[in-house]
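Single-structure report; data block below.
Left out: one protein chain. Kept in place: all the others.
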Amino acid sequence: MKKIGIVDTTFARYDMAKSAIDEIKKTGTGFKIVRCTVPGIKDLPVAAKKLFEFEKCDIVMAFGMPGKEPVDKTCAHESSLGLIQVQLLTNKHIIEVFVHEDEAKNDKELVFLADRRSREHAVNCYNMIFKPAVLIKNAGKGLRQGFEDVGALKEE
Amino acid sequence: MKKIGIVDTTFARYDMAKSAIDEIKKTGTGFKIVRCTVPGIKDLPVAAKKLFEFEKCDIVMAFGMPGKEPVDKTCAHESSLGLIQVQLLTNKHIIEVFVHEDEAKNDKELVFLADRRSREHAVNCYNMIFKPAVLIKNAGKGLRQGFEDVGALKEE
Amino acid sequence: MKKIGIVDTTFARYDMAKSAIDEIKKTGTGFKIVRCTVPGIKDLPVAAKKLFEFEKCDIVMAFGMPGKEPVDKTCAHESSLGLIQVQLLTNKHIIEVFVHEDEAKNDKELVFLADRRSREHAVNCYNMIFKPAVLIKNAGKGLRQGFEDVGALKEE
Amino acid sequence: MKKIGIVDTTFARYDMAKSAIDEIKKTGTGFKIVRCTVPGIKDLPVAAKKLFEFEKCDIVMAFGMPGKEPVDKTCAHESSLGLIQVQLLTNKHIIEVFVHEDEAKNDKELVFLADRRSREHAVNCYNMIFKPAVLIKNAGKGLRQGFEDVGALKEE
Partner (left out) sequence: MKKIGIVDTTFARYDMAKSAIDEIKKTGTGFKIVRCTVPGIKDLPVAAKKLFEFEKCDIVMAFGMPGKEPVDKTCAHESSLGLIQVQLLTNKHIIEVFVHEDEAKNDKELVFLADRRSREHAVNCYNMIFKPAVLIKNAGKGLRQGFEDVGALKEE
């Protein structure tokens, strides 16, 4: 039985974790889910580390929705650096699922993007622990989570 | 009995720690507070670490008020990276409460913002150690500390 | 028998690892290759670390293809910092092979660049473990991987 | 008997350490001073660490004077990150005293600033090891080192 950690924020404007949990349960079995929520994006790294060390998670998904201001971009950057450090300290993967508010042109698209990116990364998460060969098969294919895949470059 | 650490600066222009201490005492019981003050925002990380390691704090609130200049933004960024590192080294949360001078349009608003953000994060701090389920309930709700909550995205 | 690790992404739009594996096999013998693939560029660092620690690789090649947006540049930066940390934690080299989408003026050139940089770095990788003296001989020669070498400065 | 470490650079254009040593000796007693000098600002972190580990210093003051160019700002940023890391590795404070050349409008003002900031931080340094309560009393007072204090915000 594998254990998947989920950590998200009260700052985000969409419950991405809910989408991801829904999708991952549709994708397969053989895992339990542990969830915690923190105020903001910079609180994610230690929360993820605790999920690995105290809850013995095998992988963690970390959800955040940075705003449009420069300070929001800086916070996301700091959080990402922290999430990478956690991975190096634990030898476990964290699937970072950040949706920037300015990636979408309106609220409706933002909802679409947040939901779909969460679901597609939930499948990545599942494959990373149960079917890593699926990822190798897709190496260099230009996959994207949320909007359409851009695809592999045409070779001629 | 839990122990809450408070660290702030002589650089800040408002005693945010005082607001937070007042609010957290109104919010609940079952904790002691330990406070220390450092000159500037970059002195916060090691001060927070010492509160965890020498004072055995369970959580720390770190207060700072970066100025408007690029160098102030850089200092805040460096401090935030240090605060994240401290969390990873101690497996404890630090609630970072930074109020940027240019977030407010005048001194009066800055006072309002500094006071209210400190109080709202004091409640977050309390919930993180005593009532973590409150945070999960608010996941993805677009909460903000200081100004109004932006709220969750409308789903259609 | 040496062991060369290969890690790449499903985000990249060209299978650079394939080019590198092809080239390194033409360059010499005495090594085995282990490959894994992750979703994005920020997933590379821990994947590389696991190749060193669990697969006992002697060197790793890490492939990524950052997009044109500022957020892509930030992701590449974060990944590079992580890759450096992995090297310091393991005392092993990682050959980072990143091709930025905006380095090429069209898709055709991007394919050329991705293929050739991967191949030239595959030779670097081989030399670093088997023939380090070749690198010393080329010190300060203005070598580039992908586009033409710029060459050493004329001394008068 | 406490031990105060001093580290500065040959790059700086003013002997800030001299000002600080003069001031700290006027401020109190009960300490010894150990000094070392390095070429540039990026050499400060390990020099500070060695003062803690080999000289058993209780606190270190680190002096630097970054130039006006972007590369100088980057060097200062890298040094600051290193100085924070040293603090976290040693659980000791480093008082960073950086004076940016472009903070002053001419050389005369730069001399004034470098001297006064060094002296005011020397007092901070003294208080941090001997009188930490003085800092708590000044929390949120808008203190600055060098130019005039901006002071606390008026509350109404």
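Letters A, B, C and D mark the chains in the order given here, with residues in each chain numbered from 1 onward.
Assume a contact is a pair of C-beta atoms (placed from the backbone, for glycine too) under 8 Å apart; a residue touches a chain by one contact, two chains touch by 3 or more.
Just so it is clear, the structure is predicted and the values come from calculations on it, not from any experiment.
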Looking at the whole complex, which of D:P45, D:P66 or D:G142 touches the chain that is not displayed? D:P45
Hey, which subunit D residues sit against the chain that's not shown? 8-18, 35-39, 42-43, 45-47, 49-50, 53-54, 65, 71, 74-75, 78-79, 81-82, 85-86, 89, 107-108, 110-111, 114
Can you list, in ascending order, the subunit C residues touching the missing chain? 73, 77, 80-81, 83-85, 87-88, 91-93, 95-96, 100, 121, 124, 128, 132, 135-136, 138-145, 150-156
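Operating definition for what follows: only the chains that are shown with their structure count from here on.
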Centroid of subunit A to centroid of subunit B, CA atoms only: how many Å? 25
So which stretches of subunit C touch two or more other chains? none
